[in-house]
Each structure stands twice: as C-alpha cells, then as structure tokens.
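Encoded as structure tokens, here's the structure I'll be asking about.
Only one protein chain is missing; all other protein chains are in place.
Here is subunit A:
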Amino acid sequence: MNSVGEGCTDLKREYDQCFNRWFAEKFLKGDRSGDPCTEMFKKYQHCVQKAIKEKDIPIDGVEFMGPNKDKP
C-alpha cells in the first residue's frame, strides 16, 4: 500500500512494519513499554505533511501531531 506522497512510501513501509510488530507483540498483550517507532514516525510524518500541503488535501479538523509534539 502506498502513501499519499509518492516519495513517502518507503518511510511509510518502514514505520508500518515497526508499528505492526509493536501492536501485535506488545500493545495487544498489555505491554505498556515505550513505543519504539517514534523516530521513524517523525520522519514519515514530515514527508506526509509536505505531500498533503502540496496536494491541498483538506484535512482540517483532523488532529495532526506533526514532528514537534511529544508523544505521551
């Protein structure tokens, strides 16, 4: 599955692999240890934000974390 930004697909896939592993092996098993994918997510998001602006996709109203906010 591709990203909305053609240049972001590789970053997306790397993040997805990390997330899917954490989701299945940690989160669903009740393990609340930190999310190991944060840095990957920031890089991926930076790319996606740019693509969304360039394509003028109307995502207003979607809470958008962006690379500058801290994850809980």
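Operating definition for what follows: a residue touches a chain if its C-beta (ideal position, glycine included) is under 8 Å from a C-beta of that chain, and two chains touch if they have at least 3 such contacts; residues count from 1.
To be clear about the criterion, contacts and distances are computed from a predicted model.
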item: Protein name, per the UniProt record, of whichever chain is missing from view ("NSE3 protein", "DNA repair protein RAD51 homolog 4", "PRELI/MSF1 domain-containing protein" or "Phosphatidylinositol-glycan biosynthesis class F protein"); value: "PRELI/MSF1 domain-containing protein"
item: Sites on subunit A contacted by the missing partner chain, in the whole complex; value: 1-5, 8, 12, 15, 19-20, 23-24, 27-28, 30, 32, 41, 44-45, 48, 52, 57-59, 62-65, 71-72
